[in-house]
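Below: the structure, in structure tokens.
Of the protein chains in this complex, all but one are displayed in their positions.
The first chain written gets the first letter, and so on, giving A and B; residue counts start at 1 in each chain.
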Amino acid sequence: MGYAVQMKGITKSFPGVLANDGIDFAVEENEIHCLLGENGCGKSTLMNVLFGIHKQEAGEILIKDKKSTITNTKEAHDAGIGMVHQHFMLVNPMTALDNIMLGKEPIGLFLDRQVARREISAMIEKYGFQIDLDASVSELAVGIKQRMEIVKILYRGADIIIMDEPTAVLTPQEVQELFKILTGLKADGKTIIFITHKLEETMAISDRVTVLRGGKKVKTVVTAQSSEKELARYMVGYDVNFDLERPPVECGDILLEVRNVQLLPNARHSVSFEIRKGEILGIAGVDGNGQQELEEMIMGVRKAPKGGSIIVNGSDITGTTTKFRKAYGMGHIPSDRYKSAMVKDFSVRENYMLGFQDHADLNTYGFIKHKVLAAFSQAQIKKYNVVVSSDESSIGTLSGGNQQKVIISRELGHDPDVVIVAQPTRGLDIGAIEFVHSTLIDLRRQGKAVLLISVELTEIMTLSDRIAVLCGGEIMDSFENSRDVTREQLGLLMAGKAVGGSYGEE
Amino acid sequence: MQFLDSLITHILPLGYQLSIPIALAAIAATISERLGVINLGIEGQMLVGAFAAVVGSHLTGSPVIGILFGMIAGGVFGLLHVTVCVKLRSNQAVCGVAINLLALGLTDFLTTLIWGTKISALVTRLPNVTVPLLERIPIAGVFFRNQTVFFYLLPLIVAAAYIFFYKTRWGLRVMAIGHNPQAALSAGINVVKYRYVGLMIAGVLAGLGGAYLSVAFNNAFVSDMVAGRGFMGIASNIFGGWNPLGSFLASFLFAFAQSLRYYVAGAVVPTQITQMLPYAITLIVLIAVKKRSRAPEAMGVLE
Partner (left out) sequence: MEKNKTFGSIGAKLGDLGSSLFSIALALAMGAVIILFMGLNPLTAYAELWRGAFQNPTAIANTLSRATPLLLCGLSVAVARRAGLFNIGAEGQLHAGAIATILFMLAFPSLPRILLLPVGILIGMFAGAAWALIPGILKAKRGIHEVVVCIMCNYLIILFCAYLVNGPFLEPGSHVGQTTLIAEAGRLSNLFVPRSQLNTGFLIAIGVAVVVYIFLFKTSLGFKFRTVGSNPEAARAGGIIPEKISIGAMAFAGSIAALAGITEVLGKYYRFIDGFSPSFGFTGIAVAFLARSNPFGIILSALLFGTLDSGSLRMARVTGVSSDLIIVIQALVIFFVAIPNITKFFKLPKNVILARFDK
């Protein structure tokens, strides 16, 4: 059997980073090949080089044994390569049909949707996808959108399909459906490159796997002859300890109470829960099911609709401002680090002031106490081992893990009672993830009340004392003891299928 | 009755004449913003169009060639805008302001250079046409008597723009680019090319609008003669919901307010106050337009 793609000695650097260092990568025809590695290991760069988005500095690319001359997406399509991006490339106000045919519309002076519809319907039927071609994209569920993306590239005649972290937005059940689709495509003769950082998926779907680390290729192995543990070692470079000590802590008084808060306008039930001193409540769920609303309503960043209330330390803070809540002992580690937690053009030191600019420690009569601020920022940098040359350099120049350390140490630096933590390890490497996790366990020991919102089931299951599952803006169910629940149960709940009694209130 | 009479025979036709440059600017704005590029430079593109048209007419004696000059000049300034914004990645609003300032300085500078004052010499004006037979229609005949070609050209341009946006695949692609350029790119569409061509066409339309002002509606170039019509066009485009038909209707509203000024002016209301009317209406319209849901989602976003 021949090779679909051969990349030989690919080297590509960006200012200050050697993203790909002489990588050899070969994909056989009609196989599912996983490209495995942590964030920042060079997976995306390698695929962008294949796609012609970046030009390699050294090395050559063969596609079906022919030298590749791709420089843009259209040429990639012509060469039979298509990519399903992690963030869907769909135009919201347009219909599914328009989205699929976009860029490859039937020839003619005027738009002829009938011709395109016939061809696309046939394709949808052949693979057994269920897509309503007349629905506008914004109404479609995530899983359907992903199928649309696959149809899009099949419509363009792709036989090499690149899937970029396709499971990040799916429930475990949807992941199973996706795998079925991929197996079907393979049976139809397609070649699939599957980019991921998740070991279980790699084991479940791939024929072979290539592991990258720090811009270098570590190894290509036949999946069936390898193990999760071995792949993890290749990926990280050392033996990973998956278990985290979670020593028992005596739970105290209720510190945070959320009562009847309507998260999404069309949710049938509002949300209620409480968190005690020394407790981590994990909120599981697929992204976009009200997590951001929950996080922002608790912090007062987003206005909660009338009716619900948020109680901290026994006082109702429902109508108060974000500024008041932060001063009242609520720490916040936002889900979108770049957008909501930092100002990337500002210095690290100035970022240490963000959110506390009116705090009495840092402010006299409206003037900033620069010396106090500098002392605070330097102390936190030291305490949390933030790697930075000077606290006056801009935070945008730091790695994701160090940025997150700045944000965590800022929020914890004012000794909050309640900490709202959302997607704290998104985009971090394993070292930084370990740091974040041990910090959260430490908060629990110190007697803080922690709300942990995460789409990573493993994270939720290892850290939380109690777990609640969010779907469609409602709590599907909750578990008083996180050890009582299985992945499968959580997965069903995340997909909106109730398995037990309802926890949400009218 | 007398007012109704003058409404039909004078105010409405004048309103329509005044709506021509605004509507052309509005369509230019629609094209630009549907491609995700904020084009505040339309005002300046119209100004150089007006100036170049007078120069063309002055040099050749032919207002038609003058109009061609105006369209080319507008197109060149459109090219300047798209190059600076898309290729050189400048802030789009700032670039628009710079285009307007450049157009103002350049046209004043060259007018002074050629004619020694800030007003050009009088040039040959585009001759008016009368449509036989139709002009005899009672009352409405005034619309077919002694009007400029633009009078009939505008509906054609509006219709063409409408068909382009809603009935062709290029229109579909433009829509995709304005809402999600990344998606368009991944569908194999050359986003940069579309923006270049689109912004140049927008510039040509703006130049045409300027040329109309200087060699069809008037017959000379006067410093800053566009007087905010480019911005009124941008506002019409917003009011019209990024749709050529809507833009056309909205620009007529502005123009109608302007035309009123010729009839209400003088003794009753001071001229400055009537001059304020279109700007005030623009503001009120902007405030009144509901949530801007029809706006291209990626306006001002390159990727």
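For the reader, a short list of remarks on this structure follows.
Here is the rule we use: contacts are C-beta pairs under 8 Å (C-beta built on N, C-alpha and C of every residue); 3 or more make two chains touch, one makes a residue touch a chain.
Predicted, not measured: the structure shown is a model, and the values here were computed from it.
Residue B:Gln275 is the one among B:Thr168, B:Asn190 or B:Gln275 that touches the chain not shown.
When the full complex is taken into account, the listed residue touching the unshown chain is B:Leu40, out of B:Leu14, B:Leu40 or B:Ile157.
When the whole complex is considered, the residue among A:Val17, A:Ala141 or A:Val343 that touches the unshown chain is A:Val343. Residues 296, 299, 301, 321-326, 332, 334, 336, 339-347, 350, 353-358, 362-363, 366-368, 370, 392-394 of chain A touch the missing chain (whole complex, contact as defined above). Along chain B, the points of touch with the absent chain fall at residues 38, 40, 84, 88-91, 93-99, 101-102, 104-106, 108-109, 112-113, 228, 231, 234-235, 238, 270, 272-273, 275-276, 279-280, 282-283, 286-287, 292.
Please note the rule applied: only the chains that are shown with their structure count from here on.
One simple way to say how far apart two chains are is to compare their mean CA positions; for chain A and chain B this gives 46 Å.
Residues 163, 167-169, 171-173, 175-176, 179-180, 182-190, 297 of chain B are the ones touching chain A in the complex.
Here chain A touches chain B in the complex through residues 72-74, 76-77, 83, 85, 87-94, 98-99, 102-106, 108-111, 152, 156, going by the rule given at the top.
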